[in-house]
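A short write-up of the structure that comes next.
A single protein chain has been omitted from the complex, and every remaining protein chain is retained in its original position.
Labels run A, B and C following the written order; every chain starts at residue 1.
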Amino acid sequence: MPQTPVSFWDTPKFKRGLAKRRAAEWRFKLYGLIAMLIGLASVALLFVSITLNGVGAFWQTQIKLDIFFDPAEFSEENLQAANYGKLVKNTLYSHFPEVTKRKEKRQLSRIVSVGADIMVQKMVMAEPSLIGTTKSIWLPVDDVFDMLHKIDFGRDSSKGGSGLVSENQLKWFDSLVANGLIDSRFNRTYFTAGDSREPELAGLLGALMGSFYTILVTLLISFPVGAAAACYLEEFAPRNRFTDFIEININNLAAVPSVVFGLLGLAVFINFFGLPRSVPLVGGLVLSLMTLPTIIIAGRAALHAVPPSIREGALALGASKTQTVIQEVVPLAMPGMLTGTIIGIARALGETAPLLMIGMVAFIVDIPSGPLDPSTALPVQIFLWVDSPERAFVEKTSGAILILLAFLITMNIVAVWLRQKFERRW
Amino acid sequence: MNAWILIVVVLALSSLLYYVAKRRSLTIARSVGGIHRLHSAPRYYGIVAALLFAVPALVVLGLWISIDEGIIFRLVLAEYFPELDRESQVDIDWLTSQILIFAQTGRLGNVENAELLQLAAARYQHLTSLSQTLRNASVLALGSIAGFVFVLAISEKLRARPIAEGIIRGLMVFSSLIAIFTTVGIVLSVLFEAINFFQIVPVADFLFGLEWSPQIAIREDQVGSSGLFGSIPLFVGTILIAGVAMAVAVPVGLLSAIYLAEYASARIRSFAKPTLEILAGVPTVVYGFFAALVVAPYFADIGARIGLNIAHESALAAGVVMGIMIIPFVSSLTDDVMTAVPQSIREASLACGATHSETVKRVVFPAALPGIIGALLLAVSRAIGETMIVLMAAGLAARLTANPLESVTTVTVQIVTLLVGDQEFDNPKTLAAFALGLTLFVATLLLNVTALYIVRKYSEQYE
Amino acid sequence: MIFMSSSLRVILTVLAVMLGSFSTSLQAGERDYISIVGSSTVYPFATVVAERFGTSTQYKTPIIESTGSGGGLKLFCAGIGVSHPDVTNASRRIKQSEIDRCAENGISDIVEIKVGYDGIVIAHSTSTDRFSITRRDIFLALAKHVPDPGGEAKLIPNPYQTWKDVNAELPDVAIRVLGPPPTSGTRDAFAELALEAGCKTFDWIKAIRKSDKSQYKSICHAVREDGVWVEAGENDNLIVQKLNADPTSLGVFGFSFLDQNSDLVQGSIVDGVAPEFENIADGSYKISRALYIYVKTAHVDLIPGIKEFIAEFTNDRAWGEDGYLVDKGMIPMSDMERSEFKTAAMDLTTVQLASE
Partner (left out) sequence: MKTGLGVSDTLQEADNKEHIRTRIDKTLLADNQANVQNSAAQIRMTAKDVNVHYADNHAIKDVSLSIYANEVLSIIGPSGCGKSTFLRCLNRINDIIDDCKIRGEIKLDGKDIYSADMDVVELRARVGMVFQKPNPFPKSVYDNVAYGPRLHSMVSNREETDEVVYSCLRQVGLLAEVEKRIHKSGTELSGGQQQRLCIARALAVKPDVILMDEPCSALDPIATAKIEDLIDELRTQYSIVIVTHSMQQAARVSQRTAYFNLGDLVEMGDTGQIFTNPQHQLTEDYITGRFG
């Protein structure tokens, strides 16, 4: 081997330094790994905790009662006037003949949801031939017992809910469970009802419809306006101070806190234009102003990505500028514009703060049937339920979050799919 | 014929006109010797005719709808209630509600002058239907005139394409101006109310006051209202929570971005990156729920176990969750600016015998620093403007403290609590929300503009 | 650019015209549901009634916004017509100033319906002996400034660290009270009903009331900030848990929580009266307040269902002793009071404040 003089690279000093540097390298990599794992763990924790809390919302503990629709209780002309609550309660009492005292009976009757009588009423009104027959009906139990059945909440004091269920009620409920009269069944109410103060009767349909109308208005306004603005700014606008100002302005608007848009909506749409409070129309207007910058920015990026050669080609064939843009450039940029729109709309769907400002935060039971009916929206419903004291609302809230996230993830998947399917590399 | 049907009719007629105009241009073309003799392609004649019909018709319709009711009510009231005080908005509201509801449903409130109201309602109904007929006629007439005049004017010399393009371009310009209108709207609406507020509470008291207690000031019989609109505690609280958030988001976001960009294998990256980005798509109300029901009790519990008194609504819990929310924001922006650093200088560093981490720390990171700072400023702007997390997980008591274990309140929380449900604009409590909104807007504006400037400047560096 | 500016001018002109005319219209529109605002304390009860009303009648379910008693009354008194609420909830009685304000805006007839009571309890863990205190003790233990124990008519910062310091008959344990934040109506009521009442027992402070009302308020309502009073947030369940963990602490919350957690916590006896259902209902337990709803007579018949809504609220199955509102934690009135208010409600009797 060559007898090269001992170079710096062979000195112990360098070797020692090298070992240290290797260790530093390793540590740095580890920090990065830990940081990434923290990030991933946050995602996991968020989703796991919400899923664990939320899946229960889709099931409702119900009680099977064989109700005899005694013709004596019903008058021919007015089915509505009958005491349906009594029917339900008497059927329940029949399982516990030993319960005779008034106070105990009252306690017993609380096992069944307070909304049970109205359910039975609706059933009979829809099918009057039931009168005189006996029918097995599954009715929801009260939210406290729902929680008791699902997560043993309230059975012992360590879980913090004691005092909600008395010894007797516990005994009765356990015996109902033993007799197979209690079961967890799919919670249809959750998807077909509006808000309620009783967790077992509360549903999401009102909020879903409210969100639907709000987003519909948002989409109808923000997409055409956003696309047109993006086209103008990217393709036609002269480069001057004024268009620079518009551009800075749009970029800034994209980062303005959403609550400020709420203030705008309150001051302009409600106080100045006198539009009604709590309606999806106003919500949609506010959210479309909020979404517009996102759509414009995405639209411009999509237009920008179309290579100049396409424009030059079309212009060289004698097409006018507008023809070129509308017939050649925009169709090529459309997937990108749609992706941006979907992402913007997804953000609008999850937005809460501006809607609070314009009064979409009221207690609203009825399902809205148009953008001018008062309503809440899905995220606002989540906000309202979080504040409710009943333990069962934690589950309902988490369930609502799961549904909201499902919508958002679907929208994002569609956006990604669109991008991958139609994206062209130039 | 109500407005919706009218709109459908207008759209239907304008598409009909499209075909008529196109057909006519084709006929003319045949007579002058072929389509190439026309100034523009036949469909442009159709487009112009359709637009000339629809645009004026819809504009008139919009104007008509927005003013006719006001005019009708004014007429009705002048006729039946001549003694009515014109200035009394309250009475006018009341009477118009009554008339409207009676006209639509036949219900009448608990009133004395029922007969007069019924007459007025009948008159209102009459005028409304008259107005509708007039409206429909004028909308259709105007559209038709514009459209049909154009159709008649079609000749081979008519420059249809430039006209069509002019109209379309006008609509585009209008669309881009909406962004300006929005900003102007924000500034005006917030500024106007804020000025009202500052007439009641001096600006200096608001900006430098150390005590914030608007809830107490709402009732005149409670502890007096002077000096209780000092916004310092709110800003301190906001900065405290945003600080905690950044303390979580910056190291985690930066380091994970570096790990993903520099070290992770393609497989890990393709899984971890979109997973982290999920965090960016989660609505803030979900984070609020997470903070209030999972993180805050957990921290309080840990605090109790180690003998620390951690408030249930501590700045810590809200800040940490907000930090989680911002992680993907920081990491994806960092990723962008770091990948913008050219590969060639990485190679140069490696070729000098630098280790990977030395390359990142000494070359890539410093080179990307301006961009990263811009990104972090945007993240800060987000943190101070974030509402739902703090609304659900932070407290309401305005406390001047730098201890993250205590509960503080923020600007956004106060805006929402001051305004939710209350639409009266004349007391300092509600006006204060607009003053806070103004300061918030200005603060985020400054941050955003600075950040965007830095990022823009930076992205030009390697072009 | 020439094109820009000309079209810009046209657009701006059109916009100005539209803006100018728009604001006069669209305000009025038919409303076929009841609009309710007001107290967050009454909110849970009003929502339950509204829901019942919505499901059991053909009317639409009323829409309820929680705005606080003061905010609610303000909205309520802003005017008549469909853009103003029909009903407001309040956790205190309407004030003469508010009635005047209503009248100014053309609302001359307001029906007042007292719907029940809400008690505020000072509770502690069941594992210790029952506390018995006076409101004067509460004031001395919790006020920011207390009268000089030396007897002089001046204030000193609160020096007391144990209950024994406050009152020699009380046990020798550190004062630690968990309570709601200032934004809560419960805190307001607690300050008024407990602290102020205790405060008034000092004659010289009471005398200040006549000369300087706001100074009087600030003496009697200010709560100490040296860590003895712990703001536990709006979550009353949490207070219950903390009390269970630390038997020497006291907690301030609504009666309904005490009722639902009676196996864990017990209410202190205040001025010799235990916070029990009957004592609150008959008014002998002093830290309690009445809950009200106010209805705009002019809107009855205009908005469908207002009468029926009142009927539902004042039905015994709602506010009666076994009613569903009791299940939600409201304390019902006596039979006599109920029938009295029911009659007033059904006859739409206008409220008259006897003395204020």
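Everything that follows uses one rule, which is that contacts are C-beta pairs under 8 Å (C-beta built on N, C-alpha and C of every residue); 3 or more make two chains touch, one makes a residue touch a chain.
On a predicted model such as this, the values are computed, not experimentally measured, just so you know.
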| item | value |
| --- | --- |
| Shown chains touched by the chain that is not drawn here | A, B |
| Of B:78, B:302, B:352 or B:402, the residue in touch with the unshown chain | B:352 |
| Residues of subunit B in contact with the chain not shown | 265-266, 342, 344-355, 358, 362-363, 366-367, 461 |
| Hidden partner interface residues of subunit A, rising order | 1-2, 4, 7-9, 13-14, 17-18, 21-22 |
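Simple rule for what comes next: only the chains that are shown with their structure count from here on.
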| item | value |
| --- | --- |
| Subunit A-subunit C separation of Cα centroids, rounded to whole Å | 32 |
| Separation of mean Cα positions, subunit C and subunit B [Å, integer] | 34 |
| Computed distance of Cα centres, subunit B from subunit A, in Å | 20 |
| Set of subunit B residues in contact with two or more other chains | 169, 173-174, 177, 420-421, 423 |
| Per-residue multi-chain contacts in subunit C, two or more chains | 4, 22, 25-27, 29, 65-66, 83 |
| Touching residues (chain side subunit B, partner subunit C) in the complex | 59, 62-63, 65-70, 73, 88-91, 93-94, 96-98, 100-101, 104-105, 107-111, 166, 169-170, 173-174, 177, 181, 213, 215-216, 218-224, 304, 311-313, 395-397, 407, 417, 420-424 |
| Contact set on subunit A toward subunit C in their complex | 106, 110, 114-115, 118, 157, 160, 162-164, 194, 196-198, 238, 240, 242, 272-276, 278, 359, 361-366, 372, 374, 389 |
| In the complex, subunit B residues that touch subunit A | 161-162, 164-165, 168-169, 171-180, 182-183, 185-186, 189-190, 192-193, 251-256, 258-260, 262-264, 272, 275-276, 278-279, 281-290, 292-294, 324, 327-328, 331, 355-358, 360-361, 378, 381-382, 384-388, 391-392, 412, 415-416, 419-421, 423, 425, 433-434, 437, 440-441, 444-445, 448-449, 451-452 |
